[in-house]
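Every protein chain of the complex appears in place save one, which is left out.
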Amino acid sequence: MLRNSLIGSLRQIKPILCSQSLRSLSNGENSGLTTIEVDDKSGIATLSMNLPPVNTLTLNLMHDLIDSINQIECNKSRGLILTSSNDKVFSAGLDLKELYKPDQERLKEFWTIFQDLWLALHLCGIPTAAAINGHAPAAGCIMATACEYRVMLPDFVIGVHATRFSFLVSKWMMLSYQSVLPRRIVERALNQGKLFSTQEALEVGLIDEVAGSKKEALAQCAAFIGTFDKANPIARTLTKRMCRDSDVTELLRDRAGDLRACVDYINTPLFQEGLSAHLEGLKEKK
Amino acid sequence: MLRNSLIGSLRQIKPILCSQSLRSLSNGENSGLTTIEVDDKSGIATLSMNLPPVNTLTLNLMHDLIDSINQIECNKSRGLILTSSNDKVFSAGLDLKELYKPDQERLKEFWTIFQDLWLALHLCGIPTAAAINGHAPAAGCIMATACEYRVMLPDFVIGVHATRFSFLVSKWMMLSYQSVLPRRIVERALNQGKLFSTQEALEVGLIDEVAGSKKEALAQCAAFIGTFDKANPIARTLTKRMCRDSDVTELLRDRAGDLRACVDYINTPLFQEGLSAHLEGLKEKK
Partner (left out) sequence: MLRNSLIGSLRQIKPILCSQSLRSLSNGENSGLTTIEVDDKSGIATLSMNLPPVNTLTLNLMHDLIDSINQIECNKSRGLILTSSNDKVFSAGLDLKELYKPDQERLKEFWTIFQDLWLALHLCGIPTAAAINGHAPAAGCIMATACEYRVMLPDFVIGVHATRFSFLVSKWMMLSYQSVLPRRIVERALNQGKLFSTQEALEVGLIDEVAGSKKEALAQCAAFIGTFDKANPIARTLTKRMCRDSDVTELLRDRAGDLRACVDYINTPLFQEGLSAHLEGLKEKK
């Protein structure tokens, strides 16, 4: 029926704590690009991205992130804090080299695992927060908006600057942005490819708090996770999924179509030329 | 056709002033749990809930509310102000005892009349405002958000704290909340089961004004109803219904499915145990 959600009946309780079944990839070995630390006292798991130099979302890092989210979700942690081992960059976003003159089969695998990562974060059954301890451009920002709360350190930037390298984000990526920001702000920021400073991000609501240090950011994220203490965890999970249902359904109802449209776009001369110029620019900056 | 609204053509003028036809129950006798006072001068009707001790939404109170809304709507009142005869509680929300170890047929009747009450308030043809002169948790808050304006007295709480007693609200209840608050706030508040203080409610926009007394609250609601004086009443009604069409359609397109999903959820051990603990907690408070 029309009203049925593609993620299954919203009131179906099992299996809700482990949401892997909605994703497409089987889990291989974890390459060790992420670390999980669980605080014994609070029961909160801190998931750190640890791929030097800038936590670029390579196929392997995305695989390890999904694997780690699954582990944390299924091991009854009280919450998940996403952060970076790097003190300058939260994540630099997708590995753009995978998009430049791509091998077609690998590109499909790459985009599919990015869809999976987005779903893993959006549907994660336990409370999630991002301690943004460095720059968070493009997919780095998308990961942060997929969490339920955002604490950021000063003097960094966050935002989806895809139009600056000729990229067109998918509708489900736009919906992540819209779930946090007013529509007027989203259209303008996406069109501009705007990178918000920490202060600007706070003013528009893209982040919830500013922290003086990573330690403080982690504590603020933990305090946020503590705000759910009076809620029944399963009712909370079902409620979160209901709130996110329309966004998630946008992707789930036609994952193959999104993949095809993205691959086609990535292969256009327009995008290849725009990306080439962008990659040249990045080289010169170094 | 796709674009046709389930509430009928949005531009269809008759019958618009009496919206009962969209609801499912025939009207029985009114049990006198509500009172209607019409101000002869202003033409505004004040509808008071009057079921001691805390205006719990029992089957009878909901029946009387719907009946009173119909009367006020069809008797050409200039506006409707929803308030409470109790000076501590606006409404304590649904009668949770009806959800605990329920008789199945009665549970269906109970949920159906709650759907009807929600529709009666959402589609009410005349201007509506809530004078929230006491606590407004759960369905008490949903009733307030179904009105067009909210004035609240200090030192009370308002919010949908369903997750605290393991309940999962229906999508149409979430949409009431979203029609008033930004999405980011809604997801967080629903997940937390947050009860906003009067001051917090004002800051996020869940209420529009704070009043020093019930008398003042009623006057502020009347002033709001006065802001429609330049609008043609029928064009106003049609415009209101258009603005609310997508939310109302969420319920109307599959009322039976919503009923089934809710009844199934209410019968789960998860919910029955959560509710049992919650009811025990309420007893101890007394």
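Note that the chains are named A and B in the order they appear, and that numbering of residues resets to 1 at the start of each chain.
Just so we're on the same page, a contact is a pair of C-beta atoms (placed from the backbone, for glycine too) under 8 Å apart; a residue touches a chain by one contact, two chains touch by 3 or more.
All values reported here derive from a predicted model rather than from experimental measurement.
K.L.:
Of the residues A:Asp87, A:Glu203, A:Asp264 or A:Glu280, I need the one that contacts the missing chain.
P.N.:
Missing-chain contact among the listed residues: A:Asp264.
K.L.:
Out of A:Asp39, A:Glu109 or A:Glu187, which touches the unshown chain?
P.N.:
Here the residue in touch with the unshown chain is A:Glu187.
K.L.:
When the complex is taken as a whole, what residues of subunit B touch the one chain not shown?
P.N.:
These residues of subunit B touch the chain that is not shown: 1-4, 9-11, 13, 127, 148-149, 178-180, 182, 205, 227-228, 230-232, 234-236, 238-240, 242-245.
K.L.:
Could you list which residues of subunit A touch the chain missing from the display?
P.N.:
161-169, 171, 174, 182-184, 186-188, 190-194, 250, 253-254, 257-258, 261-262, 264-265, 268, 270-271, 274
Everything below uses one rule, namely that only the chains that are shown with their structure count from here on.
K.L.:
Measuring centre to centre with CA averages, how many angstrom lie between subunit A and subunit B?
P.N.:
36
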